[in-house]
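To start, I am sharing the structure in question, which I have written as structure tokens.
Yeah, one chain of the complex is gone here, protein chain that is, but the others are all in their spots.
A, B and C label the chains in the order they appear, each numbered from 1.
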Amino acid sequence: MRLWEKGVPVHEKILAFTAGEDPALDLELIPYDCRASQAHARMLGKIGILSPSEVEALCQTLGEIQELAERGEFEISPEDEDGHTAIENYLTSKLGEIGKKIHTARSRNDQVLTALRLYYRDQLSQIEQGIRRLQTVLETFSRRHRDIPLPGYTHTRKAMPFTVDQWASAFREAFADDLTMLRAVKELVDQSPAGSGAGFGIPLEIDREMLARELHFPRLQRNPLYVQNSRGKFEATLLHGLGFVQFDLNKLASDLIFFTLPELGYFTLPETLTTGSSIMPHKKNPDALELLRAYYHRLLGLEIQVQSLSANLISGYHRDLQLTKGPVMEAFRIVEASLEVTTLIFEGLKVQEEHCRQALTPEMYATHEVYQLVARGIPFREAYRRVAEKQRRSGR
Amino acid sequence: MRLWEKGVPVHEKILAFTAGEDPALDLELIPYDCRASQAHARMLGKIGILSPSEVEALCQTLGEIQELAERGEFEISPEDEDGHTAIENYLTSKLGEIGKKIHTARSRNDQVLTALRLYYRDQLSQIEQGIRRLQTVLETFSRRHRDIPLPGYTHTRKAMPFTVDQWASAFREAFADDLTMLRAVKELVDQSPAGSGAGFGIPLEIDREMLARELHFPRLQRNPLYVQNSRGKFEATLLHGLGFVQFDLNKLASDLIFFTLPELGYFTLPETLTTGSSIMPHKKNPDALELLRAYYHRLLGLEIQVQSLSANLISGYHRDLQLTKGPVMEAFRIVEASLEVTTLIFEGLKVQEEHCRQALTPEMYATHEVYQLVARGIPFREAYRRVAEKQRRSGR
Amino acid sequence: MRLWEKGVPVHEKILAFTAGEDPALDLELIPYDCRASQAHARMLGKIGILSPSEVEALCQTLGEIQELAERGEFEISPEDEDGHTAIENYLTSKLGEIGKKIHTARSRNDQVLTALRLYYRDQLSQIEQGIRRLQTVLETFSRRHRDIPLPGYTHTRKAMPFTVDQWASAFREAFADDLTMLRAVKELVDQSPAGSGAGFGIPLEIDREMLARELHFPRLQRNPLYVQNSRGKFEATLLHGLGFVQFDLNKLASDLIFFTLPELGYFTLPETLTTGSSIMPHKKNPDALELLRAYYHRLLGLEIQVQSLSANLISGYHRDLQLTKGPVMEAFRIVEASLEVTTLIFEGLKVQEEHCRQALTPEMYATHEVYQLVARGIPFREAYRRVAEKQRRSGR
Partner (left out) sequence: MRLWEKGVPVHEKILAFTAGEDPALDLELIPYDCRASQAHARMLGKIGILSPSEVEALCQTLGEIQELAERGEFEISPEDEDGHTAIENYLTSKLGEIGKKIHTARSRNDQVLTALRLYYRDQLSQIEQGIRRLQTVLETFSRRHRDIPLPGYTHTRKAMPFTVDQWASAFREAFADDLTMLRAVKELVDQSPAGSGAGFGIPLEIDREMLARELHFPRLQRNPLYVQNSRGKFEATLLHGLGFVQFDLNKLASDLIFFTLPELGYFTLPETLTTGSSIMPHKKNPDALELLRAYYHRLLGLEIQVQSLSANLISGYHRDLQLTKGPVMEAFRIVEASLEVTTLIFEGLKVQEEHCRQALTPEMYATHEVYQLVARGIPFREAYRRVAEKQRRSGR
């Protein structure tokens, strides 16, 4: 039974259209809603809406649901519309009247947001750990290839000498910035929406500070309307932060596709990390790298979708915002898998030192020549022109 | 067994990462690949690669697979990697040596594209039918509400008098344009890629015209490299054409959300088409309309994703392009469901004639007043200023 | 003086903010508005609003403005707000009362659209010509390099042998598709909005067919509300069609950046088409190619902007739609310049036949080997595995 049912049957196709992908997506959110609902029950106990035994019954049954969900055994039927409804229906079927009290002093609007934000926090931690694991592998890689030369490129043209460890360090510094950005995103998003109701507060004296404390939110999002108005805004920022990470993976993958080009041969991928062609028996293709590159664009599409659909809407909740849920969940999955695969690739990547050394052809030292002239007192621009002229005459 | 397996085991996580959502998505494509593979077998028969009995065996078994797929009983196991592999593996398990011949003179690259384009053609027909059904309902709606006045708005402010049937006709003309656009998209996309191999042709004398004919493609996409290069390009255009339709649904939904605003009350939605609130018992919310509006933005996100990921790649296939499949398939589902729901809404929509009439307040006739002065010989701009001055004095 | 001024001064900053970039952009639109206004005057003559001498006076003065504009001498002052106002003000200052009549039976809304659509038609012709010029140069290039081999790549890895002229032909076929798409876009967009007023018609008996005929629009956009509702929609489609062309230029540029990589050396760019580095005297960078590639993304940004801002708005004009003008105008400029530069590049591009031939290394013929086995009766998949095994043993 839907939370808002009042006796008038709603058209089946409208129900299916509005439920959309929620029953599937919400399976992952059940444990977070259970934790939030337990805190809510305790708060209702504190303000005298529930008796201690009611609180205990609810918390225990919510714990059961959480366990079922973690074992993959909790079901959200189409009639439940979404996971939040499924939880209330389960509580009512088990506890009768007590179950009908759990929704006191909240709205599905703040209930959804509370569960989502707990989920966001958890997922952000996962991503952070994934980055740290990759950082460690990159560090080992750097250490192992210290001082092996690598041609530096600008405009996809050889530019100046560089080294393999400096190249890898560029990404370590990039990921460090990503961690900074993700921390900023987390700081923003980790505000407690609990107790803000449908966007206009609750006509009861509730204890929002307690809810925030119980759920370890470092901050309370005070204005109940802003809680709703920040939906879409916060999700866009999550997607931006995740896209930030995938941007670096996109560049890393682009580099590796290029550096493992057999014609250059600076690096090689072990065959266990490549795939083949259905028609050309000789092919060893870097499909995993190509997908790492491509998933960045999926993230862009998810970000723009959320940014665009949240706009041109007046304050307060709109059902449009429901469509922000899927994109964020998909993005977390993509970035997590991408970090894992990248870590795996760095564990297997081989550096072909000989090829790297041979690639440092003489013209790459043109800038060094300029600076030898500068050291002899020739103004930079003059020195530049002399070396350029010499290069031109030598036909390079 | 993967089509390209050569005895070196590939890392399990790489396999999972590269297979991605293909095993799930491809279930819908199996019947199209079967049809394409049957045509391919017949062509191989014609050029003497297969004997008549081999052709027959293959065609019959492909027919079996098609039936299994349509009954939802064909399975793509993770080991199959994708649907195309599952089909070849099924053929080989049933027909032995004969099955190993089906991939002669093709590559998975052109196989995938052939199946997809047959699917696109079918889906475009579905969308066209959905639009036509909506057009019919709109026409009935127009006829039923002929000459009922409706305030015309610009800048979300009352502008000039209009009528309900003229309002509905605006959308009928819009959808007629959409059909024109979809026909153009179809003309473009409905080119035969069959027989182009991996993008560089097949080192055998094959009959691409026969393949095109058998599969009812009106045109052959000649250059095999362009077949590959058009991946992403054609998909972006499909998404654009679908977005075109959803754009009109977005506006229609925006109008209906506004016109059914109780404060205006021009139209009402029957309660069977609205949903409620978990906390506010009085609410009748237009969730279906809001989702119709919001799905436009999902389409935008899908289009930009495909447009962005296909760029900055040299000619020829890249695994990145695999990620164009999901977005197009999702877009077809969205637009089809959206057209169906919109049709349903128009069947239930009520026009509140009294409210509409009352809304035609006197200031809406200001332009008519101007033209009465123009009719008396006063230059337009002068007439405009006189009416404006009169309006100002009357404090409107 | 603004067309809608009624004696109440509007805040200067609001005027500047709302005028935005219009005074600058509209300079290019003046000639189109003049042509449309001449047709409008003739139509007003026909229906008896203007006398023959008034029509003549207006048409002549509009002709003057057009000439001034084409010589770059027509000015749009900030007080004029936009070009359409500047034209009416000029007419009134020259012709007094007659000038005040020109706006009879039209609104700035349909006036703007009429001028824009005439401009779109002209610009689309320019783009078509640019494509045709490029096609001609590509054809010459193909003819000149017939049968010169070129390695075909998939996954940025050597795949199968190909030829330079087949490579160039892939783009000729691509541009032919682009012309098809642009024709479809033109067919859609080339509908007459003239006489539709502010979206609700004009309370006068006017002759919209005559307007359409005079301005060579093949079709009338009938429903006046749809005229307004199609703003943004048509512009998005124009941008999509233009992006379609730039997509092919993006791929062409990506290929050329790769094929001119000195490590491969298949093609070379003459030094007159490259630029250098401020610090590295040896560099010859393909900046023009990189910008060709990058401008595709600017087009994406413009398209998504127009698609996103036009959504979630009820029917009828909104000032938001004003921001669709700049993007389309910028896109036309970009694609035109890009086509010109690409043509120039193909005129100078050198093919290094020797490097191309050397690049056709033996493993690229693996598929041919497979087909030699197939010719001897070995099933394809079996033949594939034998060649793969042979390749593996030889350590390739």
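Basically, contacts are C-beta pairs under 8 Å (C-beta built on N, C-alpha and C of every residue); 3 or more make two chains touch, one makes a residue touch a chain.
Given the structure is predicted, the values throughout are model-derived calculations rather than measurements.
K.L.:
Which shown chains does the chain we cannot see touch?
P.N.:
Touch partners of the hidden chain, whole complex considered, are A, B, C.
K.L.:
Quick one: which of C:Glu263, C:Asp287 or C:Glu389 touches the chain that's been left out?
P.N.:
Result: among the candidates, C:Asp287 touches the missing chain.
K.L.:
Going by the contact rule already stated, which one of C:Glu70, C:Glu340 or C:Glu389 would touch the omitted chain in the full complex?
P.N.:
C:Glu340
K.L.:
So one chain is hidden, and I want to know which residue out of A:Tyr32, A:Phe74 or A:Tyr296 touches that hidden chain in the complete assembly.
P.N.:
Reading the full complex, the residue touching the unseen chain is A:Tyr296.
K.L.:
To test your reading of the contact rule: which positions on subunit C touch the chain that is missing from view?
P.N.:
Given the touch definition above, subunit C has residues 2-6, 8-11, 13-14, 17-18, 20, 103, 106-109, 111, 197-198, 271-281, 283, 285-288, 290-291, 293-298, 300-306, 308-309, 318-323, 327, 337, 340-341, 344 touching the missing chain.
K.L.:
Quickly run down the residues of subunit A that touch the omitted chain.
P.N.:
With respect to the unshown chain, the touching residues of subunit A are 3, 6-8, 49, 88, 92, 97-105, 109, 152-156, 159-162, 166-167, 169-174, 177, 180-181, 184, 187-188, 197-204, 221-226, 228-230, 232-233, 236-237, 240, 243-244, 247-248, 250-251, 254-255, 258, 293, 296-297, 300, 303-304, 307-308, 310-319, 367-368, 371, 374, 379-382, 384-385, 388-389, 392.
K.L.:
So that we can see where the missing chain sits, which residues of subunit B does it touch?
P.N.:
154-160, 257-258, 261-264, 276-277, 279-287, 290, 304, 308, 311-313, 359, 363-364, 366-367, 370, 384-385, 387-388, 391, 396
The working rule: only the chains that are shown with their structure count from here on.
K.L.:
Can you give the whole-Å distance between the Cα centres of subunit A and subunit B?
P.N.:
Comparing mean C-alpha positions, subunit B is 28 Å from subunit A.
K.L.:
Rounded to the nearest whole Å, what is the centre-to-centre distance of subunit B and subunit C, using the mean of the C-alpha atoms as each centre?
P.N.:
Here the centre of subunit C sits 24 Å away from the centre of subunit B.
K.L.:
Express in whole angstrom the distance between the two chain centres, defined as the mean CA positions of subunit A and subunit C.
P.N.:
Result: the chain centres lie 36 Å from each other.
K.L.:
Would you please write down the residue numbers of subunit A that are in contact with two or more other chains?
P.N.:
Residues 276-277, 279-281, 283, 285-287, 290, 304, 308 of subunit A each touch two or more of the other chains.
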